[in-house]
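Please read through the structure below; I'll follow up with questions.
Up next, chain A:
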Amino acid sequence: MNTREILLQIGQVLTVLLLAPLLQGIIHQFEERVQRGQGPGIFQPYRDLWKLFHKQIVVPETASWLFWVPPIVAFTCMLTVPILIPVLTDFPLPLSDMGDILGGGLILTLGSFLIILAGLDTSSAYGGIGSSRAVMVSILAEPTLILVFVGITLLAKAMIPFVVNHLLVASWPAYFSPAHLFLVAAFFILLLVETDRMPIHSSTHIEVYMIEEGRILEYSGPLLALLKWASAMKQFILYAIFCNVLVLPWALSLKGTAIGALGAAAGLIVKFTLVGCVVVFVETAQSRLRFYRYQEPLAASFLLAILAIIGTQIF
Partner candidate 1 sequence: MNLIGGLALALVLAPLVAALSCLLVRHARACEALNLIASVISLGCALVLTVLVGAPASRLWDDYVVIDRAAVWVILCTSIVYFVASVYAIGYMRLLQEERRLYRFYALFAGFALTTLVAPFMNNIGLYWIAIELTTIVSAFLVAFEREAESMEAAWKYIMVVSAGISLALLGTIVFYWNGSFALGPTYQMTWAALAQVAPKMNRSLLIFSFLLVLVGYGTKVGLAPMHTWLPDAHSESPAPVSAMLSGALLNTAMIGIVRFLAITRAADLGQAPELILVAFGVLSLFVGALFIVRQQGIKRLMAYSSIEHMGVVALGFGFGGPLGIAGALYHMLNHSLNKSLMFFGAGNVMRAYGTRDIEEINGVGGYFPVAGALWLAGAIAITGAPPFGLFLSEFTIMRAGLKPSFSWAVYVMALLLIVIFVGFMNHFRRMYYGPRDEPAPSGAVSAWCAVPMWIVLVPLLVLGLWWPNAMWQYLASTAQSLSGGP
Partner candidate 2 sequence: MLIQHLSPLASSLFSLEAIATLLLSFVMLGSRWLKNYLYAFAAESWIIAMLSATAAFFGGYPELYGIAALTFFFRGIVLPLLLWRIIRRLEVDREIHAVLQPSSSIVVGALFVVFALAVAFRVAERLNVELPITVLALTVMLSMTLIGFLILSVRHEAMSQVLGLLVLENGIQIGTQILVPGMPLLLELVILFDLLVVVACFGVLVRYLEIHAGTTSILALKRLVG
């Protein structure tokens, strides 16, 4: 464990921390531009966070000690996961075997779980609705997410994501194998669901649609900033898994030099922009599904994950 690796590890966490709002801003900007609006500029989330950190915290009277926990724990979870996945480098860093793919998934879920509790804690109506809806979506999405991770594991026959990365970079038949293609499709649907894109889009402030916003409605000031940052980081992490492990496993630093790390970070932005374009395109082309039809894209994702697992068994 030399200093360069420690620095790289810290660098990974810092990359996720600092670039997550940028990704959020890029996606919003693209969305607005595609829909022929002006767009708030790609650095708007930074300005929002700055503003929120300078505001007062208002705590509802009905809140308990649990009110303070979710923002801190969720933020910490989102800081922990980048240690486990390939963000900047191609090779596992010293603490990367702290948890494998399934462990990473579980930590992400822990963060979501606590935010759901936060929605229930203040006993407001919108919080309750938002939490129950979020739970329903996650009941449908979590098993599929686990299945996708199992599929990734079976594809590479190893539990850590770096092996998958190497496999896909090294051999073209593995990249185009049916198992991999199905996994990409399944994970793409899950990406849309977990980051609140159409057809499950809910990031408006109209109460009928609120899932995400409903849960954090009672927060203000720095706590709200932490929560928003945590959700932006979750999006960044999911994109990182999607790109670096599955779809575009190239442009990661091979040796771990400073130039390599910076180049990898720049490459991250480029790759994520590409994926973001596709996501925006898919989102604009569809309309929002009725709530009771959320199971349909998730059933399709489940099917694709099962087919991917079958593909790993046959080939």
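By our rule, contacts are C-beta pairs under 8 Å (C-beta built on N, C-alpha and C of every residue); 3 or more make two chains touch, one makes a residue touch a chain; residues count from 1.
On how the list was made: all candidates are chains of the complex that A comes from, given by their letters.
The model shown is predicted, which means the values in this text are computed figures rather than measured ones.
Here chain A is shown alone, and of the candidates 1 or 2 it touches 2 within this complex. Looking at the complex, you find that chain A touches candidate 2 at residues 173, 176, 178, 293, 295-296, 298-300, 302-303, 306-307, 310-311, 313-315.
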